Structure formats: structure tokens, C-alpha cells
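As you look at this complex, bear in mind that one protein chain is not there, while each of the others sits in place.
Here the chain labels run A and B in written order, and each chain numbers its own residues starting at 1.
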Amino acid sequence: MTTAPIQAGPTSGEWDAPAGAGAAGAPGRGPLLFLIGSALVWLVVSGVFALIASIQLHTPGFLSDCPILTHGRVRVLQETAFVYGWLGTAGPALAVWILGRLSGSPLRGTSWLGVGAAFWNAGLALGLVGIAIGDGTGTALFGLPAYVHPVMLASYAAIAIAGVLAWTGRRRGPMFAAQWYAAAALFLFPWLFSAADIMLVLAPVRGVLQAVVAGWFAQGLWTLWMAPLALAGAYYVVPRLTGKTLPNYDAASLGFWCLVFVGGWTGGRHLIGGPVPAWISTLAVVTTAMLVFHYVVVALNLRPALGAGSVLRFIAFGVGSYVLGGFVDAVTAARSVAVSTQFTTFDQAQQQLALYGGVSMLLYGTLYFAIPRIAGRAWSSADLLRGHFALAATGIALLVVSLGAAGLSQGRDLADPSVSFAAMATHMQVWLLVATGAQAILLLGNLLLAVNFLETAVLKPGSGEGVAS
Amino acid sequence: MKNGFVFFVGIFAALGLSWAGIVLGSNSQVGGLTGYYDDSDGQSYPLRPSGEAAAGLLVYRDLGCASCHTQQVRRPGFGSDQARAWGERQSVARDYIYQTAVQLGDFRYGPDLANLATRKPTAPDRESLMRLLYTGQGAMPAYSFLFETRKISGQASDLALKLPAGLEPRKGRQVVPTARAERLVAYLLSLGTAYDYPEARPAPHAAKEGADK
Partner (left out) sequence: MSSPSQPDPRFEKAKLGDDELLVAHEKALGPKPDERARYRLAPLMMLFAMAGVILFAATYLNRYSGRFDRSVYDETALPNAGGAAEAKVDPAVAGKRLFGTPGACVTCHQATGEGIPGVYPPLAGSEWATGSEERVIRIVLFGLKGPVRVRGTDFPGTAAMPAFGASGFAWSDEKIAAVLTYVRQEWGNKAAAVTPQQVHKIRQSVGERKEWTQDELLTVK
């Protein structure tokens, strides 16, 4: 029953009509392409910072006499450009687009979308400069300087207006899973962000509470914003490309509510053994384990992504990494395991597995599906697309494995008081070099995507291949 | 899910509940922590940092020192924190009540700094910290932009660094820390949580286990 193929309906010819031909999505083309294009620019920028930060770990002197590029600042620059620039720009753009498609009518509020996109990028650019000159807040995933927070919030609201209008104006009452995830992500980010802004910047809480709030925000940003943005794309693209309803779809809503209700409680994940009352991290251990249920549901629902097709390959890789990351999280949250992975690059390996392997790969897949339908033109090069997948998959695998291996070595050395920090760094050296190589590969792959996008959506090749065929 | 209103109430409740549980919950417990007044000493702990040290915390934060150094000592059984002489007891919430921007950190590429100034047996002094910042050591890069190389006019400055051979500036010149370096070092030298709060003492059964090992 669950995987029965669906008869092609009478309207089947219109689904993929070029956006310019009057089908859904046409009015938002410019702003959407601008948002996605800028997201790709930030992706490349963050790739450059990632490369610098990675080199600095094995060659500490690299660029260290440059005050704006200390390792601490480069790490924040990389993280901010990646999370707010790439995931946070491409994700909402695609979420808005998906909500528009599923609403059955053209996007409304697209001029707000354009205004929001412009200010979001301006705020982010200003924020990155601010971090480089030392104005960052020094909180994980919340590094943007205080003075750009209002701009980010306001411009995000402007971007989300189009999504909200598409959601409220939808023709059908019952919502599809992609709509839950997209609407939840669009709606929850401003609350999370402003709550963190009030408690960490405007009226900072005292002492270690700052760390508790920061943990709550970081985990919330992951489970309530980044992960849902990516899942919205995957839930939308997989049935459309396979032509089948998702298997075990009746469990999908359980998976969604599990993520949303349990995810926010995992905030104490990195405070194990730390100076906070024990229950905060105990709660995180428990809820991280409970999230496994969500990952199982996602794996069941999206398993048809394993089918053929270049776009689905990105999604399949993404779902695999996302689910694997969830299980690894659950295991390493346990105190007995966390003891040896805490404070090591193993944490970073997990983060890369989730953010790069999971969320980014899902967004890549959605992007490859969406761009021809937004721009009304097929991708200009199939080789660049294949090359991007090969480089991204290799780079992510290498990065995660090398950081994980370095982290295990680091964890062993940290636990042994007779090993000095110099010796520890020497033991990690080889793996950190591999990680730098992986960052270079990823950067190259992302450049291929950016070039392909540039040729497809901006340079308008003379052949002007429509996608109506 | 057919009802959009219920859907929104649901996701908002999810966020609100986790906020109430984790943030409000812990705020009600440790948000109002005050210093611990010791009758026999006639003062309360932790001590407030000096103004210069408080300013140094901001230098520590904006340079991103926390990306390689933590400031939290865990109890025995959690790594080698205490065996490495980073502290004689685990860090507790009360240690941080006077820090305007808490820098717990989540990555240890260098040693923990929670008790840098009260480390036993060898706590670093101003001079050695300045030299470390200027020259770097091992995986720690040099932060030479926190120093100025100036011409000696008349007498050499009292603040000038005494550098080992090979790293000295040219003759007639001296390396002097900038105000930021002074603040940063003042902050580092204020890091120390020597007081034994009741909640920081190991639980009796844990102490026994430790003795057995």
C-alpha cells in the first residue's frame, strides 16, 4: 500500500513548466535566485575560512601575526558564514519555494523577499567584518556581533513573509510533511534568535547560565531550524522524483513531533562534567537518546532516495549522514563515552557529519532539483554536477573520518596526564593534514556548484534550453 | 495535520516548554547564586575580579582564546583534569558568578585555564605569560600583535620583556606589551578558584572510590 505508484494525472504536463510560463513560483524568481546565489557565495567564503582554520591547527604560525585572522576568530567566521550564510540563506529560500509550490498558487510577498534578502546579506557581511575586528559575542553558533542582530531579525522576517503567505494561502487544508518542516523552521528561528539575543546580549544572564542558554540555543538552532530546513527539501524532492508516496508515511508526523518536542531539551549536551547541576546534562543525555526515534522515522520515510538519479544521490547521502549522525550523537552523549570524546575534534567530526554530510547534502539535492524549476532553465553542465557530488562525498567522508580519528587520539592523550600537549598535537598531526586536504576538496566541489549556478541562472547561455520538455 | 492553528500552537509550545524547562529551570536554581560568606574569613567568595581583569576577559573573548582553551575542571573520573594539576576540585556554578562573559570552552588544544593563577606547584607569573604570548609555544601561536617594538629612549621601560637570546629585538629597541596584553594577562592572573564550596566537595562515595584506585 505504502509504496504503490501513482497514476499520472491529467495535469502531469504542467508540473515542470518553466517558471516563466505562468506556473507557480514565477513571481519569486529574482529574489529566490538572489538568495540562493548569495548563499553559494557565503558557502565558498566559509570554505576559505575553513581551510585557514584547518591549516592553523597543524601549522599554528599560519597567518597568526594577522590580528583579524587568529584561529579563534577564523573558526567563528567559518561557522557564521556557513550556518547563517549558506544554510540560513539557502534553507529559508528553498523552504519558501517549497511552501509556494505546495500552496498551489504563485508566491506572494516577493518584494519583501527581495528586500529581506538584500538586508540579510548586508547584515551578514557587516557581521563577519565585526567578528574579524573582535566584536563577536563569543558564543557558539551565535557569533554575530550584537549590533547586527536587529538587522538579521528584521530581514529574516521579511524573507519569511512570503513563506507565511504561501502557507496561509494554501488551497488544501491537510499539510504534507515538507510543509510541517518548512513552516516550523521558518516560524521558530526568530523566537530562538531573539530569546538568545535577550538572554546573552541585551540582559545577559549570570555566570554559567550563559553556557546553559548558549547550549539551549545551539541545539535549538540545530533541531528546530537547520535540520527541519533540510528535511523539508528532502521530504519534498524524494516523492516527486520517485513518483511514489513515502513509505511508512503514517509515522512521519511522529518523527516530526519527536524532533520538535524533544530536540529543544538536548541543550546540555556539551556540559557533561561541567560546572552546572548534574540534571542539565542528564536531561540532554536522555533526550539525545530519545531523538533516535526521529532518525529512525526519517530513515524509513526517505529510504526511496536510494534509487537512481543524480539529484537523489545527494539526498541519499544526506539522509544517510543525517541518520548516522543522530545515532552517533546518541552514543556519544552517554557520559561514559563523552568522557573520551568531549573537548576533542571528535565533536567537530560529529558537527561536520551533521551540518555538511546531513544538512548541506540535503540542501544540495534540493537545490539541484529546484534551480531549473525556479530559473526555468536546465543546469548548464551535467559534468559539473557529477563532479560536485564526487568531490562533496569524498571531502565529507575524509573530513569526518580524519577529524574523528584525530579526536580519538586526542581523547586518549588528554586522559593520560603524562602526555604533554605538544605530544598530543604531534599525534594528531597526520589526521589534521588529511582534514585540511578534505577542506580543500570540499571548497573545490562548492566552487563547481557556484560556477554551474552562475552559468545556469545568471549568465543565461544563448541556447536557452527550456525545461518544459 | 489539518489544523494550522493547532500546528502552530504545537511547535510554539515545543519551543516554549524546552525554554521553560532548561533555561528558566536552571535560572531558578543557579541564577540567583551569591558569593559564599565565610565567617572565619569575614569575606565572601569568589572574590570579585579587578577592573583590569574584567576588561581582559573581553580581550580573551574577542581573540577567541576559548576555541582552544577550556575553563572548567571536571571531577576525578572525568579525564585527567585534576591529575594535570588544573585544579584541586571540580568547578561549580558559583566560581563564575562574577564573570561577565563565561568562557567555558568546548575544545582542548591547550591546557585548561580555570585555575591558572592558583595552580600548584607552579603558577605562572606576569613575566612568563607575557613571554608566552609574545613567542608562542608548541601549538600555541605567537600573539606578537599584542606587543610593540619601540626604540629605547633614555632608560629601558620597566615593562619591557626579557626575551631569550635569538628572540630579542635589535639593539637599542625593546618589546613592550600593549594595554590589551596587560589586560589579558591581568585577567589570566585573576583566574583561580581556590575556595572549597560545600557543593564542590566530592560526594562521599565518589571520594571513597577515588581512594580505592
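The definition used in the following text is that a contact is a pair of C-beta atoms (placed from the backbone, for glycine too) under 8 Å apart; a residue touches a chain by one contact, two chains touch by 3 or more.
Predicted, not measured: the structure shown is a model, and the values here were computed from it.
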{"item": "Residue in contact with the excluded chain [from A:59, A:194 or A:310]", "value": "A:310"}
{"item": "Of A:90, A:213, A:246 or A:259, the one touching the omitted chain in the full complex", "value": "A:246"}
{"item": "Identified contact with the non-displayed chain, of B:75, B:108, B:131 or B:183", "value": "B:75"}
{"item": "Hidden-chain contact residue, picked from the options B:38, B:125, B:148 or B:168", "value": "B:38"}
{"item": "Residues from chain A at the interface with the omitted partner, ascending", "value": "1-2, 6, 8-9, 11-12, 14-16, 24, 101-102, 104, 172, 174, 176-177, 236, 239-246, 248-251, 253-254, 275-279, 281-283, 285-287, 289-290, 292-293, 296-297, 300, 308-311, 335, 368-369, 372, 378-382, 385-386, 465, 467"}
{"item": "Residues of chain B in contact with the chain not shown", "value": "25, 29-30, 38-42, 75, 90, 92, 194-196, 198-207"}
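The rule is short, and it goes like this: only the chains that are shown with their structure count from here on.
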{"item": "Distance between the centres, which are taken as Cα means, of chain B and chain A, whole angstrom", "value": "31"}
{"item": "Chain B-touching residues of chain A, taken from the complex the two chains share", "value": "56-57, 60-61, 64-67, 70-73, 75-76, 134-136, 138, 140, 167-168, 173-175, 180, 183-184, 187-188, 191-192, 195, 199, 204-213, 215-216, 220, 224, 253, 257, 260-261, 263-265, 267-268, 270-271, 273-277, 280, 283, 339-340, 342-345, 347-348, 410, 414-417, 421-422, 425"}
{"item": "Footprint of chain A on chain B - complex, ascending", "value": "1-4, 7-8, 10-12, 14-15, 17-19, 21-23, 26-27, 29-31, 33, 61-68, 70, 72, 74-75, 77-80, 83-84, 90-111, 136, 138-145"}
